[in-house]
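Only one protein chain is missing; all other protein chains are in place.
For chain A:
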Amino acid sequence: MDMISKEHKKEKLGFEETELRLGLPGGGGIVNGDLVINGKRGYTETVDLKLNLALKETGKEENSQKEKNLISCSNDSIKSPYKAQVVGWPPVRSFRKSIMAVQKRNSEGGGAAASFVKVSMDGAPYLRKVDLNMYKSYQDLYGALGKMFSSFTMGKCDSRGMMDFMNERKLMDVLNGSDFVPTYEDKDGDWMLVGDVPWEIFVGSCKRLRIMKGTEAIGLAPRAMEKCKNRS
């Protein structure tokens, strides 16, 4: 390792010089050993001036794809309870994330590891219970519910029907037929449309599920229809 670092030191002197002479293809040119790009101060000059921060370049990039990875940190950004999530931040391993989602539910709702809620469907003779912890996403849940209740609806409320509902463009078709709308009662006692909030938040706040007949969901429908209009 010593040999390599000595070589590196030797090479670096000549190398650095060489590197600074190379310009980006098509970008700023090299003029007499100084790097001049976009009229900003040359790189070598910036290095020499050390801590004189007044000279620091703002270095803003116009790449929008970088922006999508950053949280807006301005003070006037609206604080919502659910942060816009940056990929991989904070740096927490995924097996810790799901543990915490479960534990959050437990600390609010008691000691049990399972999260059973009652599921009623309009017109069905009896209710069912599902453990929301068994599912990782809304699609998972719909699949299970569809299977559970398919016998009552003669195939109308199968898992594909549920998934079609999630695609809200079909909401108009759904309401015109006698198809079903999944709703849930949250911690505050309000009846909400399933699917609006991130999955983990839903699992933490859902107290019971009710699969409503489309015609009865008219009260809920306007919100969903508005969303549908805004999205398309």
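Please note the rule applied: a residue touches a chain if its C-beta (ideal position, glycine included) is under 8 Å from a C-beta of that chain, and two chains touch if they have at least 3 such contacts; residues count from 1.
Criterion: contacts and distances are computed from a predicted model.
According to its UniProt record, the chain left out of view corresponds to "TRANSPORT INHIBITOR RESPONSE 1-like" among "TRANSPORT INHIBITOR RESPONSE 1-like", "Serine/threonine-protein phosphatase", "Autophagy-related protein 13" or "Sorting nexin-12 isoform X2". Although one chain is not displayed, its contacts with chain A can still be listed: residues 1, 3-5, 8, 11-12, 15-16, 19-20, 22, 24-27, 35, 43, 46-47, 50-51, 53, 56-61, 63, 65-66, 69-71, 73, 79-83, 85-97, 99-100, 102-104, 106-107, 111-113.
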